[in-house]
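Just one protein chain is left out here, and the rest sit where they should.
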Amino acid sequence: MAVNMSGEVILAADRERVWAMLNDPEVLKVCIPGCETFELDGENTFQAVARVKIGPVNARFKGKVTLSDIDAPNSYKISGEGEGGIAGFAKGGATVRLEPAEDGGTRLIYDVEANVGGKIAQLGSRLINSVAKKNADTFFAKFAEAVGGGTVVATNVDEAGTAAGEGS
Amino acid sequence: MYAFDYQRPSTVNEAAALLANGSGAKLLAGGQTLIPTMKQRLASPPLVVDLRDVAELRGIDRTNDRLVIGAMTTHAQVAESAVVASTIPGLCNVAEGIGDPHVRHRGTIGGSLANNDPAADYPAAVLALAATIYTNKREIAADDFFQGLFTTALEEDEIITRVSFPIPERFGYAKFPNPASRYAMVGVAVAKGPQGVRVAVTGAGQNGVFRATDMEAALTNAFTPDALKGISVDPSLMNSDIHGDANYRAHLVTVMARRAVQAAAA
Amino acid sequence: MTSTGIGVPVRRREDFRFITGSGQYVDDISRPGQVYAYFVRSPHAHAIIKNIDTSAALNAPGVLAVFTGKDLAADKIGGLICGWMIHSKDGTPMRVGPHPALALEKVRYVGDHVAVVIAETLNQAKDAAELVEVDYEVLPAVVDLARAQDPGQPQIHAEAPNNTVFEWHLGDKDAVDAAFAKAAHVTKLELVNNRLIPNAMEPRAAIGEYDRGQDSYTLYTTSQNPHVARLVLSAFIGIAPEHKLRVIAPDVGGGFGSKIFIYAEETVCVWAARKVGRPVKWTAERTEAFLADAHGRDHLTTAELAVDSSGKILALRVKTKANLGAYLSTFASSVPTYLYAPLLSGQYDIPAIYCEVDGVYTNTAPVDAYRGAGRPEATFVVERLVEVAARELGRDPAEFRMQNFVKSFPHQTPVIMTYDAGDYAACMKKALELADYANFPQRKAESERKGLLRGIGFSAYIEACGIAPSRAIGALGAGVGLWESAEVRVNPIGTVEVLTGSHSHGQGHETTFAQLVSHRLGIPIDQISIIHGDTEKVQMGMGTYGSRSGAVGMSAISKALDKVVAKATKIAARCMEVPEDTVDFNDGVFSARGTNKSMTFGEVALQAYVAHKFDSSEIEPGLKESCFYDPTNFTFPSGVHIAEVEIDPETGVTRIDRWTAVDDFGVIINPMIVEGQVHGGIAQGVGQALLERAVYDSSGQLLTASFMDYCMPRADDLPSFNVAMTNTPCPSNPLGIKGCGEAGAIAAPAALINAITNALGHENISMPATPQAVWRAAQASVRKMAAE
Partner (left out) sequence: MTQVTMIVNGKSVTAEVEPRTLLVQFLREHLRLTGTHVGCDTSQCGACVVHVDGRAVKSCTTLAVSCDGSEVLTIEGLAKDGQLHPMQEAFREYHALQCGYCTPGMIMAAIDIVNRKGTQLDEATIREELEGNICRCTGYHNIVKAIAAGAAAMGAGEFRQAAE
């Protein structure tokens, strides 16, 4: 099931520092909800393991994260795909842009397009938008904390695209 | 299902001991969500701790101005309880609307609250009624207990023992069920009591149960359905899925709130 | 007539075992030494299989084998087939991609079969299935039917460019264009016939077994037509020749079409039984049923109706895209073509009709026949158009229909069918009366006082069932004949066993078929048994679907009974020493006219077997007759359903207040069972109109893969139904029977949507009319009302 999200965060650090942290596997590991490992695996690629807990559901996703379209310190695209075994899979990407903000801070603007499939889509579609938003909020809250403060300005979930049988 | 070990302790302390040390054990408190999840292999606890024999988790009592319900009390027991009917009759209706008769014979109030499904009925009632959740370690106010989607204040080895409700002047719950699952697509609980007027909404929000403060203010002025005219929740904070989008859910919150007030007045 | 004969609401004989928990469904059967199959399914809608590594799974505890498509191919096991050839407008045959039981190079829908793990226990099979490592290269998926044929879309099968299986048409385009050119009024609608998932309550299941000593196979399977399964598995898939393959369909828990088809799972189980040397059992979990049972409906249609200034319908033009899913299922191609367009004349005298249908591949589960199969889709088109046309013309919808009804029979439509008999106005008048149509305005006003919207809607449907004759359908592309067989075995003491090729999975054949025998032979029903569902007992049969068992299956029994009575009459004459033409047979007694001689049926049966009293060079001993009955025409049940709804505009919730159904099924064997069929059909039609829909997301993930999200009709979604009948006997079969199994599902959706749109005051609503959809539409109505 496709999820599209976009949002903005104002961070209390300058663009260079934010950029550096966006490229730091240790920082990313701390910020990604449920992340257990996040290790450099090659140029701009990482191996990651994350545990996803949604109520009684408890699944472990293993996969690869890649940074691309790198335009330091302005923007990159972070993409990943993970296999959750019986639970299914998740894949997606986010373009992240940094702009200078007032008081020496940085405005982080992101656009996420994610897809989940397998059992979690088949059985949990009612929760997917909410979980995606919660994970995004958690990530940026932690990231803001890591860079020394910040505020989430907006997180918007677009209506998920459904094709066959759609109607309302 | 994956294989697991099974224990059936008879006291809360024994149960807590089994949960300790990050064992990954899961409590079985009716199992109406846990077992289907395990059947799908989406959960694989190494140990299941069945609370059915823990006598201290049972019972429904009225003490002074409070109604106290043991954590392992089933939805059916609440629905049929003369004590509940004579103190917070609307709570019988909440319990009677959960799942279906067979589910109500197994599912429990403690299990429901610990799971905190964003579409479950009890969280709205407990939050609106400003109940207190007692655990083996402490007591937690409803406002502190619910922390978003499937998240609660409970620690890993913490067990809900009972729920204590201040007896309100009025309480009502109105639910718009998802036509397929019969979970709440929108459920609104409205209470007027010692803590003032409180309105709690389940099923609709992106992050689980929440209080509708604008509605509370309006109902504090006048506890009538009409007081809610023109008051709505922000659609951008509502969930959307194939059954209903955020705008529809936001609209239903107002409709169900009006009906909950009506039910409370009845 | 006996108390258990034709027309009596005899209580069902099969019920005892079901109400005591003694039924034997496939999953209730355990074969000695049986092991369990679990299928590894694709989580992707469209992907290349780069590699499958089964080594870890093979080493897991309890695992006997792990098979992939390559193993089937190595054994020369063929793919699954589609048994109806459709030709496109340009004369070319439909373009069909291969359908291996286990995927070879590619997977094409979520749930597609990639590998099978066979282990000692089901849990072990599931554990090991998680260890099968499949390396997929994920491809973009085609999910949106409206755009699937566009240039540049991903190609699902190389054999079918632009994902187009066929571009078929029926009717006279020029005549239709000419009629539209002179029409006084044209009504045009864009219609979605929503995709449904059949969900018989018993999930599909199979046990394959191989007997090394006899070199023969047995397959227990949830089938509506075990002989067709055997034929396909033998002749096309190549499991074993028919005499070495026994197919048993024991008690089957509902089918609704979904158990007609020959699927991957039973194919693999029966094949694997020999490979592993043990019986192999598979039972679908409900989510597997959602993913991999054939779905139903899923049409996008543009339809136009031309009407002259007097209100006479001149012509109908229809353009439909039909989603066939990722592979062609067993009868997929016939459903949106010959089971659809020939029904577009409805109950109306329409001089010209033209219909175009594109059959389209998408990366979704295969789509095939589901209760009604093409006829609900056709009825929805016709009955929505007619209703809306009446409203646009300011005509009463009932009266507009009656003006245009076919009034004389036989009636040749412009789309193949020759309607043989009916009295459509009689049905309509009876329905109007039962529905208390005259007082609808008062009820509407009463609802409005409560702030509720009330609406009433009609559906005057026709269906064609007992699909036939074989020669004619062969000319239309069918790969099989659609006759039915019966064998009547009379035992020496006069009890009777009837072997039928029909299959009962809820229809009550063990009762109704026995009623026919009881009626004809004048013996009590408890002396009759009906045997079906086993290819070793019944020689050949075509099974049960398309409301054919009464009209075709019972006609075969009737013809066989004619032969039994004829022979028994001869024997009775010899025994009583009277001329044959003086012997009458009534109520189970042979009597010689003008004498006091008589013999009971049982006495004659005994004489047939002892063979002492006749010359066996003239009359063979024994009493057993059979018949293969091929009908001479379809039967045309028809009826009028009237739905009345009340809508809460605040929430969009639709409550069905009344449902009136008046159906003409010709001669009725058991009214209780017929009414039950109508009830069930209506419920499924209501499900389609209000509740049910399969939803795939844009990447081809099925979002409605459990009862948590796929909304099945429940008791509190439905009212009690007011069901009545009219009876014009069918002239084309010996019993005068029409079919009744699908009528409700055919009639209901249009009636309900017509009622809802009537309540809302505009036509802009599609199926399912969920509360959200109705609320949105009601908001528009409320605004409009406020403005007026």
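Residue numbering begins at 1 within each chain, and the chains themselves are lettered A, B and C in the order written.
Following the convention adopted for this analysis, a contact is a pair of C-beta atoms (placed from the backbone, for glycine too) under 8 Å apart; a residue touches a chain by one contact, two chains touch by 3 or more.
Small disclaimer: the values here were computed from a predicted structure and weren't measured.
Put simply, the hidden chain is in touch with B, C once you look at the whole complex.
Which of C:Arg246, C:His411, C:His505 or C:Arg658 touches the hidden chain is settled by the complete complex: it is C:His505. Looking at C:Ala683, C:Cys730, C:Ala751 or C:Ala778, the residue that reaches the missing chain in the full complex is C:Ala683. Considering C:Val252, C:Val268, C:Val496 or C:Ala560, the position touching the chain not shown turns out to be C:Val252 (whole complex). In the full complex, chain B touches the omitted chain through residues 1-6, 8, 28, 31-32, 35-36, 38-40, 48, 50, 52, 76, 80, 99-103, 105-106, 181-182.
Along chain C, the points of touch with the absent chain fall at residues 11-12, 14-25, 27-28, 30, 123, 199-203, 251-254, 256, 285-287, 505-508, 672-673, 675-676, 679-684, 706-708, 712-716, 718, 720-721, 744.
Here is the rule we use: only the chains that are shown with their structure count from here on.
Annotation: 44 Å between the Cα-based centres of chain B and chain C. Chain A and chain C have Cα centroids lying 47 Å from one another. In chain A, the residues that reach two or more other chains under the touch definition are 86, 119, 123, 125-126, 160, 162, 168. For chain B, the set of residues that touch two or more other chains comprises 40-41, 181, 242-243, 245. The touching residues of chain A, counted against chain C in their complex, run 1-2, 85-86, 88-89, 115-119, 121-123, 125-126, 160-168. Partner chain A is touched in their complex by these residues of chain C: 43-44, 110, 130, 143-145, 192, 194-195, 287, 290-291, 298, 323, 362, 364, 693-706, 708-709, 766-768, 770, 772-773, 776. Chain contact summary for the complex, chain C toward chain B: residues 123, 126-127, 130, 287, 650-651, 691, 695, 703-704, 707-712, 717, 770-772, 775-776.
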